[in-house]
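In this view, the complex is presented without one of its protein chains, the others remaining in place.
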């Protein structure tokens, strides 16, 4: 299992440490952590809805794709759902590879898939008023760059 | 101070946790950890020599460059010297930015500079025989891609 | 054919349901949507802008042209915003 979906908070540092201690072949470990930020100073909380029947399988699939595409030794994806406060970690991705460029690219690739293809929806609740976070065109564009027909990003 | 040069081991997980708790504006935190690997199963140890008068200033300069270029909220670079065993962390880079692409690019950029422009030299000692690690053409090529005249990687 | 339909995020809020079991003879996802929007204002509002609607058929991301034969579960939701 490379992926976990959970409501509970996780300890990003402890997860990264456990991941790294299980790596034996790789000289490069990259981690990404996404954190709830309160840009306006008025966020009460963030609520993340997901599609329980589909979420874990989707994350496992993206992790496998990244592992194969970049020759990763090991991949970890953790994504939370439910209610989160400003400053809490939403999710993390960790990759291990022999070469640093593969570890970076693997994590970047996974993030692009998680942003636009994993069944999560974020709602921001500020001063009692709830707003669903809109998908960004740039997230879709970032994903498109990994396609075989794109000139960018391919090694 | 964004950079540290030290002989002693460091706790990458604790460093990442402390870094993240000091971040207030950024939703994206990326870390890279470089680990000594024993590809042949015969490594006695790795020895890293450095240029004490120059090293810290070089790391601080690269950290500042990355901060400005990618609008990073916070940067950390730790690099060890001296004798390291297989499995030990050599160095780490952590970046925090509002957007994930900047956090990734900032860490990637810093790694390219550390690989080819920071005054460290690695020696591998295997079965009593010492070999200086040769610089890789691909590391120099990776660095060149950040130059303003390169088509790649510029946002 | 009886199919479970799931709604997420603001699609769920507009429809007013998170899940329902629905009897249909729709051949494709597009046909199913055409049926649903006639049911009441909530459905009509949820599917007013189809460019903002994504669909999964049996828990795989799909598209409006996908056939529904033998399918058990269809889910409608806005573009995903994970990560």
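Residue numbering begins at 1 within each chain, and the chains themselves are lettered A, B and C in the order written.
Keep this in mind: a contact is a pair of C-beta atoms (placed from the backbone, for glycine too) under 8 Å apart; a residue touches a chain by one contact, two chains touch by 3 or more.
Since we're looking at a predicted model, the values are computed, not measured.
All shown chains touched by the missing chain in the whole complex, by label: B. Contact with the undisplayed chain is limited, among B:36, B:91 or B:105, to B:91. Only one residue in the set B:53, B:128 or B:148 touches the chain that does not appear here, and it is B:53.
Residue-level contact of subunit B with the missing chain is found at 34, 48-51, 53-54, 57, 79, 90-91, 111, 114-123, 132-135, 140.
Keep in mind that, in the parts below, only the chains that are shown with their structure count from here on.
Hopping across touching chains, the smallest step count from subunit B to subunit C is 2. Among the other chains, B has the CA centre that is most remote from the centre of subunit C. Our note on geometry: subunit A versus subunit C, Cα centroid distance of 26 Å, whole angstroms.
Across the assembly, subunit B contributes 100 as residues in contact with two or more other chains. With touch defined as above, residues shared between interfaces to two or more other chains in subunit C number as follows: 83.
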